[in-house]
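Left out: one protein chain. Kept in place: all the others.
Chain naming follows the written order as A and B, and within any one chain the residues start at number 1.
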Amino acid sequence: MTDTRTPALEVRDLSISYGETTVVQNVGFRVAPGEIVGVIGESGSGKSTVAMAAMGLLPPAARNESGQISLAGMPMTGLSEKEMCRVRGARAAMVFQEPMSALNPCMTIEAQIAEVLTIHGLSGKAAARRRALELLRLVHMPDPELKRKQFPHQLSGGQRQRVMMAMAVAASPELLVADEPTTALDVTVQAQILDLILELRQDIGLGVLFISHDLGVIAQVCDRVLVMYRGQVMEEGTPDQVLHHPQHPYTAALLASIPRASQRPRTPLTVIGGTFRVGDRLSPGDPAGGGANGPAAGPEPASAEPDRPVLLEATQLVKSFKLGRRRTLRALDDVSLAIRQGETYGVVGESGSGKSTLAKVMMLLARPDTGTIQYRGSRVDPGGTRRDIEDYRRNVQMVFQDPNDSLDPRYTILRTVAEPLRAVGLGTEETRHRVERSLAAVGFDAEVLSRYPHEFSGGQKQRIAIARAMVTEPSFVVLDEPTSALDVSVQAQILNLLLEIQQRTNVTYMFISHNLAVVRHLSHRMAVMHHGAVVEEGVAEEVFRSPQHPYTQRLLASLPELERSAEAS
Amino acid sequence: MGSYLLKRSATALLVLITLSVLVFSLVRWIPGDPVASFVDPNNPDPEQIAAIRHSLGLDRSWLAQYGSWISEAVRGDFGHSITQPYSVGEQIRSRLPVSVELGVLATLFGVLLGVPAGVASAVWRGRLPDLVFRIGSFAFLAIPAFVFGTFVLLVNSQTLRLRLIGYVPFSQDPLANLQRMVVPSLLLGLGLAALVCRYVRGTLLDTLGQDYIRTGRSKGASPARLVIRHALRNALIPVTTIVGVQLAALVGGTVVIENVFALPGMGNLLITAITTTDYPTIQASILVIGALYVAINLVVDLLYPLVDPRIRVVR
Partner (left out) sequence: MAETSAGIARRAPRRGLRAPSQWAGELWIGVVILGVVFLAAVIVSIVPFHDPFAISDDAYAGPSGSHWLGTDNIGRDSFTRLALAGRTSLVISACATAIACLLGMLLGVIAGYVGGFADHLVMRVCDVLLAIPAILVALMVRVIVGPGTIPLIISMGLIYMPTFARVMRAPVLALRDRDFVVAAEIAGTPRRVIMFSHLLPNALTPLFIQAAATASEVVLLEAALSYLGQGVQAPNPSAGRMISEFAKFMQTDPWLVILPAVLIVAISAAWNLIADGLQATLAPRRSAPSGNRRRRSALRPFVGDAVLSGAAVVADAPALPSADPEPQLIEKGTGQS
């Protein structure tokens, strides 16, 4: 890419370290005006450190070992904090991941936007407030006249991110640094914010540095992509080059670890292994290679045979919550579904769709207002007999989203995994034996029994949580976003593990996720939830291939999919 | 917001009712006959006992007694002292202003000294001002006001020889009044200031680590602006609640400090009454001091929505 204009951002040979650890090493790239450059990488890749360095917002402990950063031709390295204050907001602006906490809860929207202008002396107070309204219109804030007088807690997540965008472009900066700006948002909202970024780039000629872990998002918005791994840039190029014809083994492995539509469902994903260096080349015939060319797609032989017996049947479940005095929320609105033995039943929905409430009701953690749940033909909802309910409770387990949250920090691994066995009432020896067997199934030695959760990584903790769920050999397990808190490479391991356990034990899963690709990969059949109701249900492949309900169509359309960009190119 | 005000006022009322019931039952819970201590044990005079019982209202049903007691109390009529020749209501009317002045001045000192000290401590964290204010607040937390007061009086008597003891009404001589009141209220206020300083330091440091401060930095806001415009207000929200709770300790402190500086306030009255087992006065003083605290606390809580917009604007 040759561009004769002064780049909005130019980074040359940047190295940053914390004490002895080098977190960014010899990174260099340019962002031209009007160009969107994506930086992709897993946690610890140093991508956010690069973003913070570009804004001069590195924490004091970070040491700039070498390199130059220049903003629109102006060198930024060596500027004092006071000089940086004049640059930040005026010439380079930033949007963060968490719209919930990134706005001051005690200031009105208008005041927070207008502040950017008054700080930099660009306009008086009254003019700044008028401009704030214009900016809210620019970012398509619904009802801007009303919203500008409100406080952040009165806005939805997507609206807050719009406010962040309005603040960012207020002073017409040359560069926008967007650090995972849509990660905390629902897919449909994400699509709107991405459109907004594309639109602003067009209108203002903004150079954008876009940090993300989501390959689909990067493929959709970026002109150029950098792949980072352990603080170094492994590969750089257009999204088409990088995501469809990767040259570097790490990029190839990263791509292979993501479930895609072109891959046959319920087949193992490639797990990233080995170390990668700058300059490694993909050798032909590399097993991890091929990027989009996963195992060949084909008809799934055992795809949800209708003759499997029904294990669990929910009929007309209704659950509402009181919000204040008059308003009630129907979290579950007449939900009926049947889950067959040995299958994975996917449940997809955005935040607030009621999918977690469904999980709670199915786990008997919450009582439905009306409706029944039948397990092997007997009622196990609060209207069932005590014996049936007890029997059901012994046969269901759950795996949660955040493994940091689902293991008691003061319990050893032995106590943690053994907890569900308490109700079974085994002896000490037998309990220990069962725990060891369950841990072995997820890949741990007996040596870990006396350790505590904080000694393990996120992926390891999730495997321990799976061991706990499987220790009683349950017939039904609810998986509530089990990979959402994990990096894609770890996600691949967990998905492979779940598939392997299902093949071995014929356990039934209810898999809840907002991640459509993962649901598609794992599920035999699935349901789409929206506002507490199931709007579409069917064989997973068919739902994805030809969605019937308008909401499902919209949901699938807002999904930034690697495949789609491939088709377009 | 309306519901918040209503809720807070209802809680305050509930506290007052509970306190009044406790105070009312006080005399009834005392083991033995409360009247026994007022009569000659060797030669009890039934008529005198009956008279005292009647004056204490002990010859009626509890509910009736409480009803008439509280309705009179609300009107400021607490009956007559048993041991002293005065009406309790009058005593309170003359002594209450002293305690109110002491409490209000001490609160002002506490907040006006504590908040800036806490801010300075957080902003210059780990440096000299932080060290000074942290040691200072630690010391004032551990040294009780009466100990401090005793030593102030000792040092004063050896050196400046200012008139610190006693009381001059504000209406009589405002300057002399303030001269007498400033030292006791400052001593009381220092304890509160120490707490406020610690809390402000902690919450401000927490607040400065929040995401929206990072957003502020990315806008180009100067460090001073970040602290004053963005952090301080958010940091003061939890402090307001703590000040409210700590006022209880401060009101308790007035009881002690009035006795050190011989101020004729409510605390002084209460301790004298306890020593002379003057039940009507004990009841009245506890009720009035408690009500004073509830009132100050309510005022602080009602200021809360001014600081936190999330309470003001209900979604």
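A few notes on this one:
As a convention for this text, a contact is a pair of C-beta atoms (placed from the backbone, for glycine too) under 8 Å apart; a residue touches a chain by one contact, two chains touch by 3 or more.
From a predicted model like this one, the values you see are computed outputs, not experimental measurements.
Among A:Arg91, A:Lys147, A:Arg468 or A:Arg525, only A:Arg468 touches the chain left out of the display.
The chain not shown here is touched by just one of A:Ala127, A:Val310, A:Ala423 or A:Ala557, and that residue is A:Ala423. Within the whole complex, the absent chain has one touching residue among B:Ala142, B:Leu162 or B:Ile228, and that is B:Ala142.
Across A:Val448, A:Leu499, A:Val528 or A:Leu555, the single residue that touches the chain missing here is A:Val448.
Residues 11-12, 14-15, 18-19, 22-23, 26, 29-31, 126, 138-139, 141-144, 146-147, 150-151, 153-154, 157-158, 202, 205-206, 209, 214, 245, 248-249, 251-252, 255-256, 259, 270-271, 274-275, 282, 286, 289-290, 293-294, 297 are the ones on chain B that touch the missing chain.
Where chain A meets the omitted chain, the residues involved are 18-21, 23, 42-49, 52, 58-62, 96-98, 100, 157, 179-180, 183-186, 189, 213, 230, 271-275, 321, 329, 331, 350-357, 363, 365, 393-394, 396-398, 400-402, 404-411, 419-420, 422-423, 440, 443-445, 447-448, 451-452, 454-460, 465, 468, 481, 484-490, 493, 514-515.
Note that in this section only the chains that are shown with their structure count from here on.
Distance between chain centres (mean CA atoms), chain A to chain B: 52 Å. Touching chain A in their complex are the following residues of chain B: 210-212, 214-223, 225, 229-230, 233-234, 237, 307-310, 313, 315. Listed in rising order, the residues of chain A touching chain B in the complex are 55, 57, 81-82, 85-90, 93-94, 96, 98, 101-108, 115-116, 119-120, 150-151, 153-154, 164, 167.
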